Each structure stands twice: as C-alpha cells, then as structure tokens.
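Here the complex is missing one protein chain, while the rest keep their positions.
Now for subunit A:
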Amino acid sequence: MTAQSQIYAGGFADPEFEAQTVFRTLMDCFARPGTIGRLTALATPPSPLGMATGAVALTLCDHDTPVWLSPALVKSAAPNWIAFHTGGPVIELKDEARFAFVERDGAVPGFDQFALGTAEYPDRSTTLVVEVEALTGGRPFIGRGPGIKDEVVIAPKGLPDLFLDLWAANRALFPRGIDLVLTAEESVLCLPRTTRLSIKG
C-alpha cells in the first residue's frame, strides 16, 4: 500500500455502529477499572498505531479535540491518518491535548506534562492512550477505588519502570489528573484517575 492510500484506508466500515460498540466497551472499562475489554470493532491504522488505539481515536476524537502524538507517531503516517479520519488537530503542546497517543515500546512522558484540568474544571484533562506489549503477564498491581468491588489485580506488560510512581503522583492530584487507556492488540484496559494502585505482595 502506498503511504497515501494508507491514510485513507483503515477507518470504521460502519462508523455509527462501530463507534457505539467501541464507546460502550470504553465506558464499561472506565466504570470497572482493571476489566479487560475486547473491542468488537477495530481500525487498521498505519503502523506503529495499533488496531485498538486506532479504534479509540476514531471513536472519541474530532475537530474539537487537540491530539498529541509521540515522536515516533509524528514521524509515521499517523498524523495524517488521524487528521483524515477524525479531523482532530495534531498539536505539539502536551498540556493542550485532549487525547495523547503513545505507540508500543514508545517512551511515555511524565503524566504531569499533560493537561491535568483545573480545580474548577478537572474534566479538562488529557486522556492518554498507551499501547503496551500485553494487558496481562506483567508485574501484578492491586487496584482499588470507584468501580472496583473490593480489589482487582492488573498486570499489563510493557509499562514504564516508574509507572507506579507516576500513577501515584497522578492519583494525588485528584480531582485533577489524566485518565489512562492501555491498549494491546484488540483490547483495552482503562484506569480513571480515581484508581489507587499498589504492588501485589
């Protein structure tokens, strides 16, 4: 496929219904942090943007949502793909982004570099979408908080080494803070800013 045709291809075949199913999975996964949701509609965006990551972008981004992309994504066909399929303006300033995307194995910037919302409007914060190696099989963490009955164990593989510290610092900003969507292949795992994580002993 040529670079140009890559940009026009790979969107939803049936945007109205596919966006709805992807949204419902995201809603359920944000409402029940730690749950792994398998998306029933996927995108085929240009590499290194993943299928689930692409589907999240198609579902939630549009011209009202400035998008930040990691350096590797900026160098790929991803900016044009996102612009063509969603209309979302790709911007350089992390703290003005409504959505931010990092590809698998890409460096994850400190969460506090993104938009964190204000005390009056904590919703005006970035949703960070990070593709990881896998949503299971990594170092196990215990999650607690709204949406979790007692506790949940999550073990995403391929998170940054300092993830737990970064997340604790983000949690400490509540009600401000970013919200996180981890993706791998066809699935997502969502961590709203309310989830408290600790190492499983």
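Criterion: a residue touches a chain if its C-beta (ideal position, glycine included) is under 8 Å from a C-beta of that chain, and two chains touch if they have at least 3 such contacts; residues count from 1.
Assume contacts and distances are computed from a predicted model.
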{"item": "Chain not displayed: protein name in its UniProt record (\"ABC transporter ATP-binding protein\", \"Alpha-D-ribose 1-methylphosphonate 5-phosphate C-P lyase\", \"RNA polymerase sigma factor\" or \"Xanthine dehydrogenase\")", "value": "\"Alpha-D-ribose 1-methylphosphonate 5-phosphate C-P lyase\""}
{"item": "Identified contact with the non-displayed chain, of A:Ala19, A:Val108 or A:Ala169", "value": "A:Ala19"}
{"item": "Positions on subunit A contacted by the hidden chain, ascending", "value": "15-17, 19-21, 23-24, 26-28, 30-32, 59-60, 62, 64-65, 98, 118-123, 125, 127, 146-149, 174-175, 179, 192-194"}
